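Of the protein chains in this complex, one is absent; all others appear in place.
This part shows chain A:
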Amino acid sequence: MAAVAATALALTGCSSGGDDKPAEKPTGTVTVKVWAWYPEFKAVVDQFNATHTDVKIEWTNAGTGQDQYTKLQTALKAGKGAPDVVMLELQEIPTFALTKHLVDLGKYGANDVKGDYAGWAWSQVSSGDQVYAIPVDAGPMAMMYRDDIFKKYNLTVPTTWDEYKAQAEKLKAASGGKSFMTDFGANDGGFMTGLFWQAGAKPYAYDIANPSSIGVNVNSAEAKKVFEYWEGMVNNGLADTTAFHTTDFYNGLGSEKYATYLAAGWGPGYIQANAGGAAGKWKVAPLPQWTAGANAQGDWGGSSFAVTDQAQYPDIAAKVAIEIFGAKNTEAWKIGIDKAFLFPTVTPVLESDAFTGKTYDFFGGQKVNEVFVPAYSAIGELDWSPFNSYNFNQLTTNLGQAIEKKTSWTAALDTAQENIKTYATQQGFKVQ
């Protein structure tokens, strides 16, 4: 079945010239194929095409997240059918870099724009002078909360996870169990990793410059602390476990089922599109802290543009990747910020008054970036492994089963750790 599908894709996949021949100087307008799934991306493409005569973007939405990666892996494996420029989430970059399918953008001037990005964000896409992708948006986490529910039940906005739990208990009692403090979807490894990140966990130690060696520490004390906390929240009926990104989940956000949503910078865009009913009732506060007064932050998702080895003119493709959401492209960012709720990684845009001072109707006129921008700046560095799909799958499968069978969450982490180590060894990595 799988092989048949792969062959069929290879047979029908459209070519964009995957040969290793040196790029000749093209004549006329060059078409660059781009895969991306941002909401409202069409307007950005139109704007880019209207302002460029030498290069034209041909955009395809090949699905969100894993759906797109599956297609991309197939096309890369087949040797044809991949786009020139592709949207990759930050955690996926080592996976595609390891198999040498990403063009080193450092050769095409990417290091010239390094200064436009925060250190942690640039380190996510590069190794030394090698640049595998250009970061576009990030997912600094914050706590979105329903102001109306908080007022109705006299809840105070929590600043620590202890307070958060206390408010959750108050909410459960006051609402008669009708409202949960939040939803802990076990189907998103990025969400869990964001919370681990905030708690200071470092699940992997990996540098693409030394590709065959990896440290795996998925079940660290910090990660276990996070899981123990949430296991308690779920078992005490304070947090729901409906899967994220489902109808029931968005419905819960739109109704009074969930009082808070531990969201990333890009989250509001998706909520607005899927649960617009509660517009104006939401507000944003910083993510609760493990220690009172601390400023530890985590990132959930975020994306970048990479150039694949199937790009016919890697230099032109690199130019597109760098420019499309570059610091100078304020027009694209106007669309990205106003319509798609993208959270920019590029510092000049991020720090502009237009961004920090922007009021959002969805949040009742709150200037939410006053919360998200400091959170973004406080994010620490984190390595991803070159087999992230497997790792996220281990997290979601084992936690999902622990929730279903009401078994220990920390034991699920131990299982994930063992399986990931086995997988890494099987794949030829030296595991530390």
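The working rule: contacts are C-beta pairs under 8 Å (C-beta built on N, C-alpha and C of every residue); 3 or more make two chains touch, one makes a residue touch a chain; residues count from 1.
Note that in this section contacts and distances are computed from a predicted model.
Asker: Among "Aspartate carbamoyltransferase", "NADH-ubiquinone oxidoreductase chain E", "Sulfate adenylyltransferase subunit 2" or "Carbohydrate ABC transporter permease", go ahead and choose the protein name stored in UniProt for the chain not displayed.
Answerer: Of the names offered in "Aspartate carbamoyltransferase", "NADH-ubiquinone oxidoreductase chain E", "Sulfate adenylyltransferase subunit 2" or "Carbohydrate ABC transporter permease", the absent chain's UniProt record gives "Carbohydrate ABC transporter permease".
Asker: Out of A:Thr70, A:Asn235, A:Thr330 or A:Thr359, which is the one that touches the chain we can't see?
Answerer: Answer from the full complex: A:Thr70 touches the omitted chain.
Asker: Kindly state which of the options A:Pro140, A:Gly252, A:Gly267 or A:Gly298 is in contact with the chain not pictured.
Answerer: Selected residue, touching the omitted chain: A:Gly252.
Asker: Among A:Gln91, A:Asn187, A:Thr345 or A:Asn369, which residue is in touch with the absent chain?
Answerer: Of the candidates A:Gln91, A:Asn187, A:Thr345 or A:Asn369, A:Asn187 is in touch with the missing chain.
Asker: At which residues does chain A meet the chain that is not included here?
Answerer: 1-4, 6-8, 66, 69-70, 73-74, 77, 98-99, 186-187, 211-212, 243, 245-248, 251-252, 255, 257, 386-387, 389-390, 393, 396-397, 399-405, 423, 426-429
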